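The complex appears here without one of its protein chains, the remainder shown in place.
Then we have chain A:
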Amino acid sequence: MGESGEMLDNSYVIRPNFQHKFKPATAKECIHQILKEELVSKQYDPEQVPALTRALSEAVKDKLKEMGYDRYKLVVQVVIGEQRGEGVKMAARCFWDADTDNYAQDIYMNEILLLHLPLLVLQSDPCW
């Protein structure tokens, strides 16, 4: 993006092409794969969980970037809770451009823990 010293030509594209648009269904599949692999028999250990949440959010973010959404900004949030019968409610609201921005989420539960992963994708401004 000009930091390496090379100048890229202007593309004059302000909105993503239909092929490059963010598809929530494919993203959800991708998230689901990662969650299944990482959490198949994990327990809730207060020492390890902070590192696990951070690692998971980084992993999902990197995988999504590989899928080709290079002109998008991404926000990945991971919430891990211990299953002890407590009630939890989560809500989110966004102020964005409905044509280009979207979100995908996944929920994973086993007997010990519950994980909710909302992923929000926003188009970045063309700055080339």
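Rule of thumb we're sticking to: a contact is a pair of C-beta atoms (placed from the backbone, for glycine too) under 8 Å apart; a residue touches a chain by one contact, two chains touch by 3 or more; residues count from 1.
Just so it is clear, contacts and distances are computed from a predicted model.
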Chain left out of the displayed complex - its UniProt protein name, from "RFA3 protein", "20S proteasome subunit beta 2", "Calcineurin B homologous protein 3" or "DYLT1 protein": "DYLT1 protein"
From A:31, A:78 or A:104, residue that would touch the chain that is not displayed: A:78
Among A:9, A:86 or A:111, the residue in touch with the chain that has been omitted: A:86
Positions on chain A where the hidden chain makes contact: 44, 46, 49-50, 52-54, 56-58, 60-61, 65, 72-97, 101, 118, 120, 122, 124-125
